[in-house]
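Right, chain A next:
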Amino acid sequence: MAILVIAEHDNQQLKPATLNTVNAASQLNQPISILVIGSDCQAVAEQASAVSGVDTILVADNAVYQHQLAENTAKLIAELASDFDYVIAAGTTTGKNTLPRVAALLDVAQISDIVAVKSADTFVRPIYAGNALATIQSLDSKKVITVRTSAFDAAGTDGSATITPCGLVHANAQSEFVSEELAVSERPELTAASVIISGGRGMGNGENFSLLEKVADKLGAAVGASRAAVDAGFVPNDMQVGQTGKIVAPDLYIAVGISGAIQHQAGMKDSKVIVAINKDEEAPIFQIADYGLVADLFEVLPELESLL
Partner candidate 1 sequence: MNINFSEQELAFQQEVQTFFREKLPESVQAHIDNGLSFSAEVTVAYQKALYNKGWAGINWPVEHGGTGWTPTQKYIFQTESAKAKAPRQIPFGYSMVAPIIYTFGNEEQKQRFLPDILASNTWWCQGYSEPNAGSDLAGLKTRAVRDGDHYIVNGTKTWTTLGHHADWIFCLVRTSDEGSKQKGISFLLIDMTSPGVSVKPIITLDGRREVNEVAFQDVKVPVENLVGEEGRGWTYAKVLLTHERTNIAGVAVSKQRLSALYDLLNQPPAGCPDLKNNSVFMSRVVQVEMELKALEFTDLRVLSSVSTGTAPGPESSILKIKGTEIQQALDELYVEIAGIYALPFVPEQYDEAGYEPRIEPFFAPNAAPHYYNNRKVTIYGGSNEIQKNIIAKQVLGL
Partner candidate 2 sequence: MKVLVTVKRVIDYNVKIRVKPDGSDVDLTNVKMAVNPFCEIAVEEAVRMKEKGIASEIVVVSVGASEAQEQLRTALALGADRAILVETTANTESLNVAKLLAKVVEQEQPSLVIMGKQAIDSDNNQTGQMLAALCDMPQATFASEVSVTDNSVAVTREIDGGLQTLSLRLPAIVTTDLRLNEPRYASLPNIMKAKRKPLATVTPDDLGVTLSAHTQLLGVNPPPQRSAGVKVKSVAELVDKLKNEAKVI
């Protein structure tokens, strides 16, 4: 029995999501290999070989895989899967895009977004936006799984796996990469950050989000937003935390001017520590906040920045 973990990377950097995924995979107590599919991605392979508890690193380095499009990467993974019993990827947009296609090619089910491993074939995953947790048993011989990375700690980086190239090349004549606009900022990505400070409708407008950014810089935090703030056009949509945005579970989540509707809570209620700053004492967010400060955010933020 062996496990193939699909690396999450951008051809230069192995993303932290892979470390959480390996940790989840390690709970199955089987030998683990990491597959790196990309173009000019040797650096990623080296970083992958340092991940603790991993035996081998497979590298499929070819121009056709540069943008990791699902059509050909899924064929590659499905082909390699014959030597493995588990194919596991992080529940990132890349994992969610590709893994179901692999499962279909292997004619097996996929178990999405697991938050716990119960046994070799039984897992726990959130349903109804996390308002219920389902225990699912796989009846297939091969298990295709995506992992909700916020539910697992990161694996260590003191390993030394052997790197072996994989020469399989699958062309992709069906879809073609056109362009990409990545929001380049040194601040950590929402799904990877250990501290997040989010703004809601209470921020009043987009410019006021700079008050959050100043505090975020002091804490090395990512900046998020509620759907209300995104819908009001304060900030771009990829900053949205919630049922229909990003699911996060940082060590510290500071909700500023966010009422905390169920849909928002669904995205951040698993954070280790939650702080709520709101002038409305009745805001639902206070129900789940470990520390609540009923005050005007425009007074609190500057003071908070100065104290950090």
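Keep this in mind: a residue touches a chain if its C-beta (ideal position, glycine included) is under 8 Å from a C-beta of that chain, and two chains touch if they have at least 3 such contacts; residues count from 1.
Regarding selection, all candidates are chains of the complex that A comes from, given by their letters.
Only a predicted model underlies this, so the values are computations on that prediction, with no experimental measurement involved.
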| For chain A, which of 1 or 2 is the touching one in this complex? | 2
| candidate 2 touches which residues of chain A in the complex? | 10, 67, 69-71, 74, 92-94, 96-105, 107-113, 122, 126-140, 173-183, 189, 191, 195, 219, 237-238, 243-244, 251-252, 262, 269, 272-275, 286-295, 300, 303-304, 307-308
